[in-house]
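Shown here: the complex without one of its protein chains, the others still in place.
Going in written order, the chains are labelled A, B and C, and every chain counts its residues from 1.
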Amino acid sequence: MWNYKTPGIPDEFFERTEKVPITKEEVRTIQLSKARLTVGQIIYDIGCGSGSISIEAALQVENTGKVIAIDYDSNAIELTKKNIEKFGVSNISVIFGNAKEKILELEKADAIFIGGTGGDTKEIVELSQNKLKSGGRIVIAIILIETLYSVLQILDKLKFDSVDITQVTISKSKKTTKGTMMLARNPVTIISATKV
Amino acid sequence: MWNYKTPGIPDEFFERTEKVPITKEEVRTIQLSKARLTVGQIIYDIGCGSGSISIEAALQVENTGKVIAIDYDSNAIELTKKNIEKFGVSNISVIFGNAKEKILELEKADAIFIGGTGGDTKEIVELSQNKLKSGGRIVIAIILIETLYSVLQILDKLKFDSVDITQVTISKSKKTTKGTMMLARNPVTIISATKV
Amino acid sequence: MWNYKTPGIPDEFFERTEKVPITKEEVRTIQLSKARLTVGQIIYDIGCGSGSISIEAALQVENTGKVIAIDYDSNAIELTKKNIEKFGVSNISVIFGNAKEKILELEKADAIFIGGTGGDTKEIVELSQNKLKSGGRIVIAIILIETLYSVLQILDKLKFDSVDITQVTISKSKKTTKGTMMLARNPVTIISATKV
Partner (left out) sequence: MWNYKTPGIPDEFFERTEKVPITKEEVRTIQLSKARLTVGQIIYDIGCGSGSISIEAALQVENTGKVIAIDYDSNAIELTKKNIEKFGVSNISVIFGNAKEKILELEKADAIFIGGTGGDTKEIVELSQNKLKSGGRIVIAIILIETLYSVLQILDKLKFDSVDITQVTISKSKKTTKGTMMLARNPVTIISATKV
């Protein structure tokens, strides 16, 4: 289905629905790069949405690694399962439910992706600290000003190092009969850090 | 209707239709500022669209000045007329037709606004050079890459000075139940210059 | 010195020093437009910096109006005074000191500009509520994420209406020997609102 090593599978290769937003390929690529993935790792994808990050992470960590995809939206769970089938990956476990409860039982992670527009990003970052192995990476995608602020506040208090805050604004071209215009997408802020 | 001296009338104060795009208030404000308007001036608004720039310019040049609004889209002409009525300004002439022909007959201008997504921006810039008084200002709003390039090329050959190229990207907040997100609008490039 | 009605005096017309940042003309233009100025008004410019907003506001409110420029940085006060002299405006009072104390004694305002990167923007917004006339406008320019968050929080609790949050990103062209590149400036968020 996808035979390349580099992440950044085009959005249109994924099953999509109007109910579940997909992380756009360029933003997703940066998130994956910030996670510094390698073969054999254990990855959480919290607020997995369409499952696009889970799929890409699963391809990177290969079959000796594992991705755990969590969402509290049943539409997201269903869509993630469809994409798992479409891409034929076998190393993703899908969990339907509240991440704040579900991750407590999980084995420790090498990298944790936190996405979605949920209001409890701050709490999930706090919990993630305990679930990350030392040297593990956390990658948080944020679109709300309030979430950005609360994550900045909490990161200062937690045991994270090498905190990087990158705002990404992507515009895509659109051909009209008269020429090429650029259509802006909404900015996403990606915060990444290393567990001490 | 609008009792303030500063330009930047909120978009929602104008009559609008889906058929005719309106220059957003923040971009419009910058365009007006680049034109350096004053009382008594003659202004062209080429590709007047909703008429929002014409209205604001008419308020700035006052009744001893005059705005000539031109568009080849009858929807734009109709909408401009509605806005003229709504704001009760009496110093705007509206011309329906091809600017390339229509401006030839006009009296000379102190400032010329060129907007719209038409493919003939370059030719209109060339013609505008002859219709501008010495020291007059040209202000061009561009969204197409090809238009941007062609205007840059032609400006080098014409008698314009103090060329300024400013790309403006505006994001507006949107409150969701979970917080405040920023919605990006498409970037607009504003080129302004002084006729030598 | 400046004979135009529209705001947006080019930055290079102002006295500048490296010690005091100047609000860039395009951002300043939008701030002025959001303040909805008119003749005869009383304006505060809190964190006046170079004085560029004070000068433009003073020109808009004319001699029956008045601008009160405040800064706790003596370099800013000195530079503002130089610019007042340069532009020959006589309706600006300059106050050196802490805005939180100084504004308590002032007459009520029609519009209040709040700038600077000070950490006490939130408190100044609270105080400004009491100093604004009913229907008066507040315009806040913000570059820090923490300030943006705290202002959003406090605005919800105060008596402000028609809150508008606009992020402005300006890029300016630079000609190189090989072509024209766009240089990005840092984004500024402008919050404006009407006192109920």
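Note that in this section contacts are C-beta pairs under 8 Å (C-beta built on N, C-alpha and C of every residue); 3 or more make two chains touch, one makes a residue touch a chain.
Being a predicted model, the structure only gives us computed values, none of them experimental.
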item	value
Listed residues A:N75, A:N98 or A:T169, member touching the removed chain	A:T169
Residue of A:L32, A:A58 or A:V125 in touch with the missing chain, whole complex considered	A:L32
Positions on chain B contacted by the hidden chain, ascending	145-146, 148-149, 152
Missing-chain contacts mapped onto chain A	3-8, 25-26, 29-30, 32-39, 60, 152, 164-173, 180, 182
Contact footprint on chain C, counting only the chain that is left out	117-119, 143-147, 169, 171, 173, 176, 178-187
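Please note the rule applied: only the chains that are shown with their structure count from here on.
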item	value
Mean-CA-position distance for chain C and chain B (Å)	25
Geometric centre distance via CA averages, chain B-chain A, whole Å	43
Where chain B touches two or more other chains at once, by residue number	169, 171, 173, 180, 182
